[in-house]
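All protein chains of the complex are present and in place, except for one that has been dropped.
Chains: A and B, in written order; residue numbering restarts at 1 for each.
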Amino acid sequence: MRVGRISSILGGTAALAFALSACGTADVGGGGGDGGNGGETITIGVKYDQPGLGLLEGDAPVGFDVDVATYIAGELGYEPDQIEWTEAASANRESFLQQGTVDMVVATYSITDERRQVVDFAGPYYVAQQDILVAADNEDIQGPEDLEGKVLCSASGSRSAHNIVDDMGIDAELREAGNYSECLELLGNGTVDAVTTDNTILAGFAAQNPEDFRMVNNPFGEEKYGVGLPEGSTERCEEVNAAIAKMWEESVATQALEDAFGATDFAYEESAPETEDCE
Amino acid sequence: MEAFLSNIDRVVDGFSWTVRLTLVSALLSFVLGILLTAMRASPVPLLRGLATSYVEGVRNTPLTLVLLFCGLGLNSALGLSMADSVAMDVFWWAVIGLSAYTACFVSESLRAGINTIPLGQVEAARSLGLTFTQNLRLIVIPQALRTVVGPLGSVLIALTKNTTVASVAGLGVQEASREMKLMFDQGIAPVLPTFVGFAIGFLILTLPTGYFFGWLSKRVAVVR
Partner (left out) sequence: MSVQTAVLFDVPGPRARVRNVVYTVATLILFAAGLAVLYLGFNRTLTERETSLFDPATWAVNPAGQWAADKWEPFLRPETWTSYVLPGLQNTLTAALTASVLAIVFGLLFGIGRLSERWWIRVPAGAVVEFFRGIPLLMLIFFTMALPIVAWQLFDIPTGTFQVTALAAVVTGLTLYNGSVLAEVFRAGILAVPKGQSEAAQAIGMTRTQNLWLILIPQAVTSMMPAIVAQLVVLLKDSALGYIIAFPELLRSFTLLATRESNVIPAAIICALIYIAINLTLSRVAIWLERRNSRRGRPSAKPTDAEGAPTKADTATGAAGAVAVEPTVQEPLPDTLTEEGRAEPGDGDTDGNGTDGDGSPAGRG
């Protein structure tokens, strides 16, 4: 009797768990990519946590990367309602492409030689640079050299702050936060003096509260944002490059940048970047 | 393994923060835990209510959120600073968060310990005219502490492992697990030896603690 009761409780829990895990695709909001079928729909990986670039707004992401991806998909013959969005966090972009979880990644994905070993890149569609974001009333910090003795916020896993402290030898104190929205919270409260990373990312956050934050607009370095494709997609890469060129010619790109960052003093690039050859 | 050993200074550095976090938080949470227990047993209903709500609320909140509240809330939004340098500021706020959290478990253990004290003990104390504080200080807490040495050891082990959460949650203390993650990400040493190395480090901290408290609990046990 007792045995029966207990095992039925355990059994019930197990059944419930398996039922839940069967339907639990572990996505917030938007689509759960069901693989690259190319025919009916296209699955695109974008960021869900970067305002201005790719930010989950309820059920679908919005931002510059999302606009670029939508345009490219359109040029490839997919209507916006044929696009399935998936969150591509920095850590899983390569594996998503290699396994075919997504057909394309447009997620502040910098083209590097290391990544070219495992995936293909089209583009770049935009060249970002590293910059510094400070509180709106801060006039002291005009460039990296002014960070001497200041407190700088870095998001865990990001190299940006180390570029300044280690590579440029500037003696700033680092406060590490979990992500950039925590950094912005710390900056808004005056706990840190500055936040540094790609200027596109900073501008996206600044655009949310334009009266609170100021971009220093003294950029350095370069991050070429490419469209990540599975290895060996040379043909698709050429098509994407053509789409990117057309997007800049038709001023769709500048319009998307204006939509995303117009509210800030971010001086974004207004000309098409030089595309690289497909392998 | 060589690549891991050549970075041993980073490992030691990480664990030194782990140990400091553990020791300081252990002391603070012990004191706070006794205070909470006293409040929960006190004749003043408001004190009892406050302490009980605190313990029930905090121990059911994930530690990550408790630390997030310390780092982003108290430290940043309220602008309360504990030290001049960032490293020490986040260290102390991590200590406060860990202690506020761990104190609940210290208090729960102590309360359970109090429940094991034979009723005659406190009745005898009262009949001798001992006040509540005297009763607590001279009769109840000393006996309760002896019964809960084992569980307190578990709480200490838990605290040691919980210090890893201080590396995230808006604080970024550079303790051992953060060093491990950095070494994974920067490809400094192969992953498996690095993991095993750090795991051994934690076992060196936790296993002897467990055995020591087990031995101690037997030694000081109240024979009834």
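In this section, a contact is a pair of C-beta atoms (placed from the backbone, for glycine too) under 8 Å apart; a residue touches a chain by one contact, two chains touch by 3 or more.
Since we're looking at a predicted model, the values are computed, not measured.
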Worksheet item: Please identify, in ascending order, the residues of subunit A that touch the omitted chain?
Response: 2-3, 6, 10, 13-14, 16-18, 20-21, 24, 26-29, 48-51, 55-59, 87, 89, 91-92, 94-95, 98-99, 101, 118, 178-182, 184-185, 208-209
Practice prompt. Tell me where the left-out chain touches subunit B, residue by residue.
Written response: 40-48, 50, 52, 56-57, 59-65, 68-69, 72-74, 77-80, 101-102, 104-106, 108-119, 122-123, 126, 131-132, 135-136, 140, 147-155, 157-162, 164-165, 167-168, 177, 180-181, 184, 190-192, 195, 198-199, 202-203, 206-207, 209-211, 213-215, 217-218, 221-224
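By our rule, only the chains that are shown with their structure count from here on.
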Item to complete: Find the geometric centre of each of subunit A and subunit B from their Cα atoms only, then give the gap between the two centres in Å, rounded to an integer.
Response: 38
Discussion item. Considering only the defined contacts, which subunit B positions touch subunit A in the complex?
Written reply: 72, 75-77, 79, 85-87, 90, 167-172, 178, 181, 185
Response to the item:
As the complex stands, subunit A meets subunit B at residues 151, 156-157, 173-178, 182, 185-186, 189-191
